[in-house]
Structures are given as C-alpha cells and as structure tokens.
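And then chain A:
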Amino acid sequence: MIPVLDSFNLPILTLVTLTPAIGALLLSLVDRNNKALFRQGSLMISFLTLLFSLLMVGNFDNSVGTMQLEESHSWIESLGINYHLGVDGISILLVLLTCFTMPFVFMSSWKAIDDRVKEFHIALLLLQTGMVGAFVSLDLILFYLFYEAMLIPMYLIIGIWGGRERVYAALKFFIYTMVGSLMMFLAILYLHQHAGTFDLPLLLERLRTTHLLDTDQQFWLFSAFTLSFAIKVPLFPFHTWLPDAHVEAPTAGSVVLAGVLLKMGTYGLLRFSIPLFHDAAFNLQPVMCWLAVIGIIFGACMALVQNDIKKLIAYSSVSHLGFVVLACFVPNVETITGAILQMVNHGLSTGMLFLMIGIIYERRHTRELADYGGLAKVIPLYTIFFMIAVLSSIGLPGLNGFIGEFLILYGVFKVFPLWGVLASTGVVLGALYMLNMVKKFLFGPLVHDENRNVADLSPREILYLLPFVIMMIWIGLYPAPFINMVKPTLSLYVEMLKS
Partner candidate 1 sequence: MFSLPTLLYLSAFLFSVGIYGVLARRNILVVLMSLELMLNAVNIALVSFGRVHALTAFSGEHGGQIFTLMVLAVAAAEASIGLSLLLVIWRRWRSIDLRQLCQLNG
Partner candidate 2 sequence: MDINLLWIPLLPFLGFLINGMLGSRLGTRSVNAIACGLPILSFGLSYAAWSRLLSEGTELHWNGFPWIWIEGLVEIPFALHFDAIAAVMCMVITGVGSLIHLYSIGYMKGDPGYHRYFAYLNLFTAFMLILVLGDNLLLMFIGWEGVGLCSYLLIGFWYEEDANCAAGKKAFIMNRVGDFAFLLGIFLCLAHFGSLDMSTLTDSEMIKTLSAETLTVPLLGSVSVISMIVLLLFIGATGKSAQIPLYVWLPDAMAGPTPVSALIHAATMVTSGVYLCCRLMPLFEAAPAILTVIAGIGACTALLAALIALGQNDIKKVLAYSTVSQLGYMFFAIGVGAFSAAFFHVVTHAFFKALLFLGSGSVIHAMHHEQDMRKMGGLRKQLPFTHLTFLIGTLAIAGVPPLAGFFSKDEILFAGYQQGFLEGVDSAALFWGVSFVTAGMTAFYMIRCVALTFWGESRVDSSLEGKVREPGGWIGFALFMLAIASILGGFLNVPEFLGGHATLGHFTGLHHASNLPEEVVHAAEWKSMFLSLAVAGCGLLLAFYCYGKGHALRKAFTNSGPGKVLGRLSVRKFYVDEFYAAVFVRPLETISHLLFILFDRILIDGILVTGTALMTRSVGNWFRKMQTGFIPGYLLTFGCGVLLLIYMMLSLIQQGGAQ
C-alpha cells in the first residue's frame, strides 16, 4: 500500500475502466480533420489510464487474497444487475497489461493509420474500456456486457483498416465469438434462475452451499461457458478464426487481439468456468487437457509451415495459449501462477512481435517471408529488438517467457507427467518454427533489391518498443513482485477448488 493514496478514496477501478470511454466521447466531438489531436489526445488518455492502473496497483494489498478495491452499486434493480467491480491477483496483472499495452498501440499506429483517424482512435479507446471492464467486473451480466462490447470496435478495426480479405475475416471473428457468447448468455440466465443472482462472489458462495447444481446442469453450464471462452482463447478445434483475423487486422488490431483479447478466454476459464462448475471441470479435465496439449503441438506444427509472418505468429499464439489452458485445468498454485504470468508474457512478446511486423509492413507492404531475407544487414537495430522478442517468445531462460512456461510445465508435470512431457515438446517446436522464421526473415543473403534501403527503427518506434523489452527482462530476471501480487489469491483459489 502507498499510504498517500488511501487517504482519498477514489473509485479507482471505475476510473481505470471508464477513462478511455469518456475520452472517446470527448474525441467524438472533435472535427475529424484534426488528425494530430486524435493521435495525441488518445495517447494522453491512454497514459492517464495507465497512471490510474498504477494507482490501482499502489492501493492493491499484496497480503490479501480476496477481492479488493470493490465498488458495488445497484444498476438495474428490477433485474438484480449490479455495477460490481473488483480486482484480485488473477485480474490485476491483466488489467495492468491492458493499460500498459494501449499507449504503445496508439504510438504504433501514429503513421500507419491515416484514413478515418477519428473512428480508429475512438474505436480503440472503446475497445480498451471493454477489455478492462471485462477484467474487473464481478457481475455476470456486467461482464457479458463488456465482453460483447469489445466485439464491435474490434470488428470495425479489422473490417475498416484491415487487409484484402478483411470483410471475411471480420465477419468470421464476429460470428465465431457470437456463437460462444450467446450460449454463455443463456447459461448466465439459467444460473440466475437457479441461484437468484448475477453477482459472482455471491453466486460462488451459493453454488457451494445452498444452491448446488447436479451433474448434468454442471455439465451443460460448464460447456456453455467454456465453449465461449475456448473460442476466444482459441482452444484447438475452435482456432481457425484467429489466423484470418490476425492476418487481416491492422497492426494495432493484431497487437490488441494477441496482447489482450485472447487472454479474455483464459481469464474467463479461470474466473468463471472452473470455479463455478468445478465438478464438471474436474470430470472434463482429461478432455480439456488433451485439447490443450494437442493445441500446443498442433499450433506449433501449423506455425512451422506458414509463409505469412502474421499467420505464423497467430498459430504460435494457439500453441502458447495451449499452455495456459492446460495450466487452468491442472489447477495448483504453480500452474496458475504460471498461467497468469504466461498470459502477461505472451501479451508482451507476441504484442511486440506484431508491433515489429507492423513496422516492417509499413515499409515494405508485404508479410510474405519469401519477400524478405538478409534484412539484418540493412536494419541491425530492428534485428536486435526482433531477436529479443523472438527469444522471449521461445522461452529463453532469463527472459519473461521462460518463467511462465517453467511454472506451468513443472506444475503439470508434478501431477500428470505425461501431459507435462507432451506439452514440453512445444518448447522444442517453438524454437524450431521461430528460428526458421527468423532465418528466412532477417538472415541469409539479401536477395530482394527492394529491401536494400529499408529504413531502420525510428526514435518513435524505439520509444514504444523499449518498454516491452524492459518488461521482458524485468519479469525474466526478477518476477518476484508479480508473483507476490498473485500468490495470496491463488492459494485461496486452489483451496476453494480443493474443497
């Protein structure tokens, strides 16, 4: 706790959540031709949000495992829907990640986006509100609200500023997600009918004590929730929307998608599917874990044969998030700590990779590996940053990627050696496809003359890449602060699942 801060008690979470939206409203009043204002304005707003999120961390008590900074106001009484916010160890890092990523996303699209600047920035700001809101809301309907509210801006971002196949990709993204979330909606209503509340903490408590669910109910509800989240993650058989969405989305879109949006799925699993329906989760553990493991290996294999850099990284996400899902379904403190760290790490490394691919795309307007090669000579600085991102994503010890993977794999291995071993092969394959990509992309002879005079990183680009690198090294070498933030919550969480 920072003593200065608890003296005046602001509704910090509301601030973090709504600042971007309010900013968006203000910006919507500005004349659309004033492009610079939108860029600087939204940048400032996102930095303000980051500031608030730091305030949140300041007021977050590491020694407590329960919900903190709670805010609860009745919103629609007649339906029993409350405006109930709160953070705990599971969500705080993700909120932080979101608020950390956004400013740099804005900086990255400074030059890239020159058409409909107004709409773009407003959409992104609304998206941020959606994401943060989903992470902090403790009322099922409220969560669903934010969860869905993210769809529209993302849909527009892909569809308006995307690539050639953008319409198809955007629609696919939208419908895919809708399929899941509508089922979840039904399940939420059913839960309300069963336990008489939308309030998550209350619900958890009632489902364990007074309003027990029988096996079938658990099964169906669990499936409904998990389907929605599995699509979002995306878990193995539901992943085909991701490559398209990533390839077609503009840089900012891909970064947000990979950096934060995908975590919504794994977060949902951790927050809702598993604790609410732990019997079903337990019964379906084999299925889910096998899917996760298959996803890890399958995603890696797919990444191995891609010629489009973005597609490759998209598939690598499938593989990386497989680890997280695996961790969620083998819940012990190690795995879940690992899972949360892995979410953050994946956000950082993949986010940075997409940023950097965006940079090169701005210069060369192609994502085909075949069009590159030998760039290391032309843009050494770029190469260095790219290598760091790659190494972090293949989990080189000493960088952030390793911490998460180690904890997850160890935690899983301890309980289910087979899955642990199979999952670990993903680490080898990861190195394989990533280094393949690097070799074709940056090294080798400089065959294409167009690449001879590609400009190296500009100061602005370095400015928004550097924070990522710093975070990677920090988490890689000294993750203790982050682990301490999540630890108390997780020990409670695991206890709860045990009981």
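Criterion: a residue touches a chain if its C-beta (ideal position, glycine included) is under 8 Å from a C-beta of that chain, and two chains touch if they have at least 3 such contacts; residues count from 1.
Criterion applied: all candidates are chains of the complex that A comes from, given by their letters.
The model shown is predicted, which means the values in this text are computed figures rather than measured ones.
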- line: Expected hit for chain A (complex, candidates 1 or 2) is 2
Statement: Contacts from chain A onto candidate 2 in the complex sit at residues 172, 237, 240, 298, 301-302, 304-305, 333-334, 337, 374, 376-377, 384, 391, 396-398, 403, 406-407, 409-410, 413-414, 420-421, 424-425, 427-428, 431-432, 435-436, 439, 442-446, 477-480, 483, 487
